[in-house]
Every structure is written in C-alpha cells, then in structure tokens.
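Submitted below is the structure of interest, expressed as structure tokens.
Removed from the display is one protein chain of the complex; every other protein chain stays in position.
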Amino acid sequence: MKTPQKINDQIIAIEGVKKNFGDVTALDGVSLNIREGEFFSLLGPSGCGKTTLLRMISGFDSPSIGSVYIGGSDMTNVPPNERPTNMVFQSYAIFPHLNVAENVGYGLKKQKLPNDEINRRVEEALALVDLEGFGARESHALSGGQRQRVALARALIMKPKVLLLDEPLSALDKKLRETMQSELRKLQRTVGITFVLVTHDQEEALTMSDRIAVMFDGKIAQLDTPEGLYKRPKTKRVASFIGVMNFIPAKVVASTKTKLSLEVEFLGKINVTASNKIKPGDKITVGIRPEMLTILYGETDKADNVFSGMIVSASYYGDMTYYEVELKNTDINVMVSMRNTSGRPVLLTGTTARVGWGCESITVFDG
Amino acid sequence: MSSRPPKSLLTYAVLYLIFLYAPVILLPLFAFNDSAIIALPLSGFTFHWFGLLWDTKALHEALYNSLLIAVVTAIGSTTLGIFAARAAARYEFPGKRGIVGFIMVPLVLPEIIVGVALIVVLIQLGLSLSAWTVIIGHVLICTPFSIAILQSAFNNMDRSLEEASMDLGESKIGTFFRVILPLVTPGIISSLLISFTISLDEFIIAFFLTGTDVTLPVYIWGQLRFPARLPAIMALGFLMVSLSFFLLLTAEYFRRRANRLTGNHTRSDNGIFQ
Partner (left out) sequence: MRQESPVGKGPATRWRKPRFMPSMSAGGWHGLALISPPFAYSLLMLAAPLLLVFLLSMWTQNYLDLDRTFTMANYREAASEKLYQVLMIRSVVISVIVTIVTVLLAYPIAYYIAFYGGKRKAMWLLLITIPFWTSYLIRVFLWKVILGYNGVLNGSLIGMGFIEEPLTFILYNANAVVITLAHAWAPFAILPIFVSISRIDTSLLEAARDLGDGPLRRFLRVTLPLSMPGVVAATLIVFIPTVGDYVTPRLLGGTDGLMIANMIQIQFGKANNAPLGSALAVSAMVIVASISITFVLLNRRFLRAKG
C-alpha cells in the first residue's frame, strides 16, 4: 500500500468512509490520501461510487460513517458553501439567466468584493481558459467546449485548494475531448491546484493523472500511478478495466526465491518472476497484454515462447492492427496487437500464425 | 411517419376545426350587430352594445368582484403551488404520491361537488357567503393547475445549478433568490395568469358560494334569461374572450420562456398534460 512520504503533503484525507442510500451501499469503507498539487483521478464503471466520493469531498453528500479532511481540518459535516473546494459539474451547470462574466463572477459577488476587483479577476480567469472578451456573451450562445471553459473559470476564480471535476469531458465529442485533456493537464500545472477528476474513461485517466484510484463496488480496488496500474494490475478485474488483457489458466509447478515455474494450460511450461504469495500446486491465472504478444512473420523471428494458432478476426486501426487468435487445439482466444510497420502486411482471417511472447511480460494473478 | 397525411384524415381535421370554432366566430358577429335579436342575417354595424355595458352599474360591481376574486385566487393558488411543486420536484418523502395526488384531486372532481362541500361547511360554521368564500373554492380548483405548471418549471431545472451555486459559496437562501427564483419566475407568471383566467371564468362554484357579491359569470347567468340583454352580453363576452386570449397568450409566452431558461427544449409543448 502506498503512503504519502510526508503527512503535511496531503491535501485530502478520507478515512473509513461508508455511504448507504437506503439499502444500497454506494461506498463500502474507502480510505485514501490525495497529495497537494497532484492530478488525481477516481476511475471506475458507473455505479462504483466514484461520483459519491467526489460529492463527499465537495460536501453535497455526507458519509454514513467515516471522516473527510481537507487541508488538515475535519470537513465531514461542513456544507459545500464553506469548503475550500470548487467543482466543475458534468452538465457544467452554467447559470442560464446570467451571461459569461456574471457566471464567472458569481462566487465573488457573494463575497461583496468591489465591482472593479470582480471585473479584473473575471477577466483574468477568462484569460486563463482562453476566453478573453467573452464576458458579455449570453450563456446559451456557448458551444459545449466554451461552456466547459466557463465552468472551469468560474471554479478557479474562487482560488480553491482543490478543484473537483465530475466527468467534465463526457459531453464533448472525441476530437474536442482529446484537446481538452491536454489543456486541462496544462492548466493544472499552471495553477498548481490539486485536481480531482472523476471519470469512467480509462484512457482519459491514464493520460491525465499523476495517480489513479480504480474503484469497483464502492471500494478502491487499486491506487497507483498510470504506469503502475497498467503494468502491475493487482486483480484480473483491474487488469481488464485498464486496457485489454488476455487471461490463461495455469498451475504452479515449482518455485524458487526469484522464479516461478508455471505449467500454462495448452501451452506448456514457462518461468516468471516470483511472487511470495504463490506456492507450488496453486491454480493461478496468467495475464498478458496484447502488445506483449507478437505475431512472428518470418521463420527466423524468435521469441522465448512460441505457439501457433489461427487468426479469427483482424481489426485494422491504421497505426495498429488487433488480431484475435485462436490457439491451436484449444478454445482459448487471445488478442494480439501489432504495430503496422513496413514488412508487416495485415493478415487475413483464417491464416495460421505463430505467436510469441517473452516471460517478463507476464502478470500472475492468484486464482 | 411524417409523410403526407391521407386525404380523409386531413378533411376530418379541417371539419373538426370548423366545429371547434363555430361558436367563437359568432361572438364578434353579434357583438357588433345592430339588432336586438340574436339571429342571422346580420343587420348592421354598431358599438351600441359596448356603450350599454359602460352604463350598467350592476355589471361594474360584478366586474370588480370578479377581478378581486381572480387576483387573490391567482396569488393564493400560485403560492400554494410553489410550495407543492418545489416539494414534489426536489424531494422524496413518505406518502409523496398520495399527498400530491390528493392536492390534485379537484382536477377530476365535478365542480358542483366542490361547491356543495364548501357551502355545507360554511353553513355549518354559520359564515355568510361573500367574495371570500368564492376565493376559498377557486384557490382549491386553481392550485392543481398552478402545481402542474410550476412543477414542470421546477422539474426542468438542472439540479446541479443549485449545487453549483452552493459550491461557489452561496447560502441556501441566497441560492433560492439568485438562481431558483429567477429561473422559475416565468413559470410563476404563467401560473398567476392561468389561475386568474380560470377564476375569472368560473361559474359553477361561484354560483354556489357567491352570496351578494355577484361575480361576472353569475351576473351573465342572470342576464341570459332576458332576451333584450343578450346583445350586450355578446359584447361583454367578446371583451372577456379578448382579455382571456391576451392573458393566456402571455402565460404561454412565459411558460415557454421558463422552459427555455431552464435549458429544456424537448418538453416545451403539451403544458399541463405531460
């Protein structure tokens, strides 16, 4: 389990939080720390509790059990209007009866600041999100991307300790979403504020975040860096949620301090790096990412392990081709992704292919 | 399915519209007709009947009563409607369906029953009938309409707008005045106008509960027996239709604006029958 190096590094601490809505358990004992200045993501399928957790940080929901600390003070029962957090809503929640400047200045007006200062800070905030000169624009005349920028400016102008983003990109089309991903990342570095993002899109989480908490069924399944999650998923469920992974049943034949010897069903023996939990005789599963498998084109191509199979389907993505290969004499299908470099024609369905992989690319799951 | 309609269906639609408009078209014809008898053919053009209205004192009193009743009813039913619509649109509580359903009951209750029920109570309590007793009945039948109109205004409002306001540091009361109220104001105006119109036109309950403070429809009812008064009643009817028409068009304008403001375009038609 990862722990922050220094206690005062934390901006948010969530301790043993549970939340029930009637008979439904939305959060089932969640504890986590978010570090100051990091881009943190809560990732999971819908209904996993990630939005509830975000709403608990913002103050819209309160935990049935457990506590929420922000900036070192207990905020568990503090209402949202008294918390040092601001939120970008999924629907952006732009006030339809106010123009852009009035939307952005909404929170400052409550603070009874002089109009000059409000105007100056609204202009600054609009500049920050590349919307200079949009102040007088009516809010219903904005595009989806512009609405999102207004929502960002409106939240950032409050100088929050933490900016919360609830699926902020899900309403945008693919192209715009990709642009906004990198802009959000840049914006976060510029302002230096802690961002907490809720998303169900693993690609979005991987590209933007410093750390990600993957959630299933109201619990944190794994908390790690994007690379850690992808390379060292702790469960099969995490592995298949983050990217694609092939699972093959296997049995442990022998183990040394550093190596495990496995008998993989249909494929034979392989050696992998040892894990302390697993003993000889255990039934386990091995996981291999599609890009760690290679289709061997020439007779001369070599790999640690080679098996043959038949291509059942091929999906062409331009830079990549994804093959589904049925392993010979089995009913196991594996996904193989190949970069389309020169000398690698796209193989047709029905072709026999040799597939190879290296031992270091294998993840072992108990059970 | 939005291809061309079958001819028979189109013909039917036109005939039906003629059926619907037949009585209303006659109203201006007879209101300006220079004849004491309500019958075709028309004999000439006159403003005489409108002048007669101007000189009828009893009518003015009835008009005053009706306006007073309609204004108080509109305010009363809209106020109750705001409470109920906000509760129904925003909160879950035990017995919600039953309570809201019960408040909506006058919508399907014969008006005579409402009239009978109220007059029984008033007699038992020994209260005399007046404009106020009519107001009690009218608020009862107008509140469901107010709720229906306001509920769509409250329902259409994205809940995250309220949350955004709270998130930006505004208090609950501040949020109500800075966000919720501006967004439902068109709905409130629409509700005021609709209940005003319903009250102004309502006869059955008013007839039961009016006492000596005669309302306009009750006054008209009394006049219908006298053939000589009918042309003036036609003129009065014409004025009332013009007023209702104007009020309801205004109400409709505000209802649509409410829907536009709260960001909902798809559910903008059908009004109360959603």
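When the chains are written out, they are named A and B in that same order, and each has its own residue count from 1.
Here is the rule we go by: contacts are C-beta pairs under 8 Å (C-beta built on N, C-alpha and C of every residue); 3 or more make two chains touch, one makes a residue touch a chain.
Keep in mind that what you see is a predicted model, and the values were worked out from it rather than measured.
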Where B:74, B:140 or B:214 are the choices, the one touching the absent chain is B:140
So which of B:36, B:53 or B:109 would be touching the chain we can't see?
B:109
Contact footprint on chain B, counting only the chain that is left out
1-5, 9-10, 12-13, 16-17, 19-24, 26-27, 30, 38-41, 79-81, 83-84, 86-88, 90-94, 96, 99-100, 102-103, 105-106, 108-114, 116-121, 123-124, 136-137, 139-140, 143, 147, 197, 201, 203-204, 207-208, 217, 220-221, 224, 233-234, 237, 240-241, 244-245, 248, 252, 268-271, 273-274
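By definition in this document, only the chains that are shown with their structure count from here on.
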Determine the centre-to-centre distance between chain A and chain B, using the mean Cα coordinates as centres, and give it in whole Å.
54
As the complex stands, chain A meets chain B at residues 58-60, 79-82, 85-87, 89-91, 93, 95-97, 106-107, 110-111, 140, 154-155, 158
Please give the residue numbers of chain B that touch chain A in the complex, ascending.
158, 160-161, 163-171, 174, 178-179, 182-183, 260-263
